[in-house]
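Have a look at the structure below, then the notes.
The complex is shown incomplete by one protein chain, all other protein chains being positioned as in the whole.
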Amino acid sequence: MNKGRVEAFSDGVFAIAITLLVLTISEPSNYRNLTHELVTRWPALAAYIVSFAIVGIMWLNHHSIFGHLEKVDRPLIQLNLLLLLTIAFLPYPTGVLGEALARGEGTTTAAVFYGVTMVANALAWSALWVYGSWHRRLLNPSFPESERNAATFAFNIGAVVYLIALGVAFLNAYAFLAIQAVLALYYALDPLSRRAAHGPSTPAGAEGTQSEARRAPDD
Amino acid sequence: MNKGRVEAFSDGVFAIAITLLVLTISEPSNYRNLTHELVTRWPALAAYIVSFAIVGIMWLNHHSIFGHLEKVDRPLIQLNLLLLLTIAFLPYPTGVLGEALARGEGTTTAAVFYGVTMVANALAWSALWVYGSWHRRLLNPSFPESERNAATFAFNIGAVVYLIALGVAFLNAYAFLAIQAVLALYYALDPLSRRAAHGPSTPAGAEGTQSEARRAPDD
Amino acid sequence: MNKGRVEAFSDGVFAIAITLLVLTISEPSNYRNLTHELVTRWPALAAYIVSFAIVGIMWLNHHSIFGHLEKVDRPLIQLNLLLLLTIAFLPYPTGVLGEALARGEGTTTAAVFYGVTMVANALAWSALWVYGSWHRRLLNPSFPESERNAATFAFNIGAVVYLIALGVAFLNAYAFLAIQAVLALYYALDPLSRRAAHGPSTPAGAEGTQSEARRAPDD
Partner (left out) sequence: MNKGRVEAFSDGVFAIAITLLVLTISEPSNYRNLTHELVTRWPALAAYIVSFAIVGIMWLNHHSIFGHLEKVDRPLIQLNLLLLLTIAFLPYPTGVLGEALARGEGTTTAAVFYGVTMVANALAWSALWVYGSWHRRLLNPSFPESERNAATFAFNIGAVVYLIALGVAFLNAYAFLAIQAVLALYYALDPLSRRAAHGPSTPAGAEGTQSEARRAPDD
């Protein structure tokens, strides 16, 4: 199994999951009051957009990590399938959270359910990175040794942050959804320039000049 | 992140969204009067075909734009995700509009909802182009400077046209759907020859001889 | 727009449509009599398998045709989108036909509806081929002139055959479904050897030795 195949398959799952998300918004039942029906669905739309952003950013970061890998082996492919499982599953808690918020019922349960999925996702990211980077097992020679621990730290911090977000889910579902949006924005807006200047200090910065130069012949 | 990857991911989302559209046509409930049930669904079929055409044409134009780009950066990838959000979301307003027209209830609301989605889409196209072409930030050297302003103008006009269509949505949902069909046809039938003669004057003309020559080795 | 992109996008639509077909089989409602519920769904399973075979064979033939094309232009891409429309739509009549047969209601209407879709599909294939091969507009130089008329004839015969099948739909829905299965098998089992011996005499034979030799470097 070469790396390109794993990336193409993963890209497919990301693309399908991000597009399937739209099916999580329940269809209106009463068309006489369609305006009212659509307006009450705004939390479902919000949950949709947050999950869309999450999957989109994760797709970006997935490429970053795989850009740092020289090769893949079977355990890494299995950890990658585990990661894809948490992403392909996301539409389900997204639909439940959106519907719960729209109905104003079961909101805490729905937020905790979504939060648990995100914690599992963060752990899968950590496992993927730790396995691949352990003793530089699968890392590209061009990945600077000085950045390795920082990246591992960033991944583990990510898991802690999503655990904290899960705590918020027990308090208020809207605050939880807002935190998920902020986290997605944080990962999305994280300026490239800073990373490009310091080298690929975290996985999110991998699309810097180095990797592009390295990949240019493949284009 | 190289350009090819962003294009492949976008192609995936376009292909999935265009194929998922079929799920927006509600299944018949009464099979004893199946002919009647199917006939009353003709507006849903019409909305399906219009949205199919829109996504198909946008896929074409997406390639045109990316054919004019030399490279991509993180903000452009984020604007591209924003654009894909409006496209992946389109099945939802398509289903709502088709169902509202079939039932004869909530048609204005449904048309306005669809229209707002298309305005958001047109703005995302404009943002993507303006960001990428601003001071030729990411443009191919082969893209003629003389065409840059014309293309920007065309994108902004597009946003205005979809705003006008949104205005029509408040008046009549069928007229709105017809306008969407005409707009899709306009973008689809826009003759290549005219563009090929003048160079890639608008994004819709990018699959001209130049880009094909440029891309030939990749085939 | 280069040819490879159009093929990749089309492949995506074929792969998604063929996989989405499973959603056309209605879920059981009564789990106490699950065996009975599943058994009564056998026509839905039959319609599913027939449509799966149809889309699969069409994917094969799509590659054959595009293997005979040297390049693509905008009208051909638009005709290809029209063809994809009929394929992406197929899950809907498949679901309706399977459900009608399972319920024993509206079977004639459902079969006619499916048959009309297949006639539209056959016409789209003809249009695609006639446009691309007219005066060898887009044909590969390696495609033998002697085969051109035979291929055009085969496509037009295809449209006539599907028209006849549509006639059968008015008589008996099961006979119609059986004919669709036979037609799919005919296109599927059409022996490669015969074609390889005579050159690519019909589109179904394009994966012969010539095209493989021609494509080998791309692998």
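Quick notes
Chains: A, B and C, in written order; residue numbering restarts at 1 for each.
Note that a contact is a pair of C-beta atoms (placed from the backbone, for glycine too) under 8 Å apart; a residue touches a chain by one contact, two chains touch by 3 or more.
What you see is a predicted model, and the numbers here were worked out from it, not measured in a lab.
Of the chains displayed, those contacted by the omitted chain across the entire assembly are A, C.
Across C:Gly12, C:Gly115 or C:Gly132, the residue that sits in touch with the chain not pictured is C:Gly12.
When you scan A:Pro28, A:Pro43 or A:Gly95 for touch with the missing chain, the hit is A:Gly95.
In the full complex, the hidden chain is touched by chain A at residues 1-5, 8-9, 12-13, 16-17, 20, 23, 71, 73-75, 77-78, 81, 84-85, 88-89, 91-92, 95-96, 99-100, 103, 105-106, 109-110, 113, 218.
Where chain C meets the chain that is not shown, the touching residues are 8, 11-12, 14-16, 18-23, 25, 27-28, 31-35, 37-38, 48-49, 52-53, 56, 59-60, 63-64, 188-189, 191-192, 207, 211-212, 215-216, 218-219.
The criterion applied here is as follows: only the chains that are shown with their structure count from here on.
Traced through touching neighbours, the fewest hops from chain A to chain C number 2. Taking the mean of C-alpha positions as each chain's centre, the chain lying farthest from the centre of chain C is A. Although chain A and chain B carry the same sequence, what matters here is overlap: shared residue numbers make up under half of all numbers found at their interface. In this assembly, the C-alpha centroid of chain A lies 37 Å from the C-alpha centroid of chain C.
Separation between the centroids of chain A and chain B, computed from CA atoms only, is 26 Å.
In chain B, 8, 12, 16, 20, 23, 218 are the positions where the chain touches two or more neighbouring chains simultaneously.
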